[in-house]
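Every protein chain except one is present and positioned as in the full complex.
Note that the chains take the letters A and B in the order they are written out, and that residue 1 is the start of every chain.
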């Protein structure tokens, strides 16, 4: 009984909030009241989930669950972590939207759709069986499209809905085929913890097909190549929609990969496929982001790249790292989206900062040396302190952390080579490194692998890393490689351009003689 | 007058907001320089124009004076004429004599 209560407390609040808003909307109450009520209800759901999560830390091996036949809702560590995240962000964004969408005629629509999406996403992460997961998966996709329809009268919004809808339709068909195979084999609903056994019982080609189809739907939901063409076109919705989307729905790909890992992870070929899709998206989206002039466009392609990173981590088989990235990035990106209007103010702040001095070669050399030594030392110390044994894949990912810290510290020191900056920078690097490794350790411990993982080999990481470095070098407009640079730049600039409509007649070809008509 | 060279002198009086376009034409025509007098006053086709205003440089008249070799002036004159065909402003063209022609080429 208490399990019913617990599970209900975690999963039901968005539905209640959505329903109340719908009723209030019908009765003609002001959107403001509906918004306050909905945000409060979801806020309570968040508080309840946090309480459940804290309680479950005390009893780690007993997760609350509600089982009906073989269909179940299970609150394991992953489910609780993600529920806390989803409900927390949803409540926060809804509180934000109370003021942000004040007086907006589509406010009620937004609240209903946002709660629908939250409800399905919580259900998705808590689903304990394949059929329930499928329902939540399809529901979340539909709710997202509804949310994108907040400003349906705008042509850009309708274009976004069309693109999103069609990509999801293809991907979800693939998902349904795969799920049907699994469910037919299991003769009924299939608990996720028995997924591995059922999948293994299939003939190998079918196993691979199933896994590949699941991957396809995961890639589409996370806007990965070759399904990347919907996310950049969804900006004609109010900022809170983007925040909710970039912090929630786009992560669903990784959730699917993590939950269906028993059916996917044993096949290295499929895992390499996942890795490659993630890695290619990572490089592509990073390049496009550099050329984007608009703040939200940059955020969109940044999300796409971050999703690539997360999917790539899944492909390597380090699911805990992927989950860790998912949570941190959700918080990161929702904040950036909600604060997308800060640019002018930031510019004004920068304007008043003191002029930068010219650095001598000596200080630059010192800055570079320190910026390499300090982060590596801090990382090594943190690793030694928390987790003496690490896999190659994790090491490869930790290399990213080390490089980032070096770049940050190096930039700080080359900007202002002073004791204040050195001490502050070093302290921050040490604290952040230790915090990072410790948190990552907690995630790894919570997400024990229960299945065989044949991840992509870690050395493959060198490819996307190399790609990123090349893009970074090209973006400095070097004189060498001008052709490659121009080529890549032009492709990235026109990346978000819709296809040119068919022309009524073939283009006019000016011959060189045509230029004689030019008055000089 | 023996050591002087004949040149063409253009004086254009336009609203200050149209002056950038004229300046662009003058420099594009290859003139080596121009003189700009802002806040000129007078009476013309559109009535009176007060001179310089204390806190408004945008709604006053500007006079631009440039000198260039006669064979270069034709195109500029046509262009300014084109520009003045639909907006207010006047252009005066006259012959002038300069002592150091290389300054204007």
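Methods note: a residue touches a chain if its C-beta (ideal position, glycine included) is under 8 Å from a C-beta of that chain, and two chains touch if they have at least 3 such contacts.
We adopt the following convention: contacts and distances are computed from a predicted model.
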Task: Among "Septum site-determining protein MinD", "Succinate dehydrogenase/fumarate reductase iron-sulfur subunit", "Probable inorganic carbon transporter subunit DabA" or "Putative spermidine/putrescine transport system ATP-binding protein", the UniProt name of the subunit that does not appear here - done: "Probable inorganic carbon transporter subunit DabA"
Open item on the list: Under the definition given at the start, what are the shown partners of the omitted chain?
Closed with: A, B
TODO: Return the single residue from A:16, A:236 or A:276 that touches the missing chain.
DONE: A:236
TODO: Taking the full complex into account, find the residue in A:133, A:319 or A:436 that is in contact with the omitted chain.
DONE: A:436
- [ ] Tell me which residue among A:47, A:202, A:295 or A:446 touches the hidden chain in the full complex.
- [x] A:295
- [ ] For chain B, enumerate the residues touching the unshown chain of the complex.
- [x] 15, 18, 20-21, 24-25, 28-30, 46-50, 53-59, 75-76, 78-80, 82-83, 85-88
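As a working rule, only the chains that are shown with their structure count from here on.
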Open item on the list: Taking the mean of the CA coordinates per chain, how far is chain A from chain B in Å?
Closed with: 61
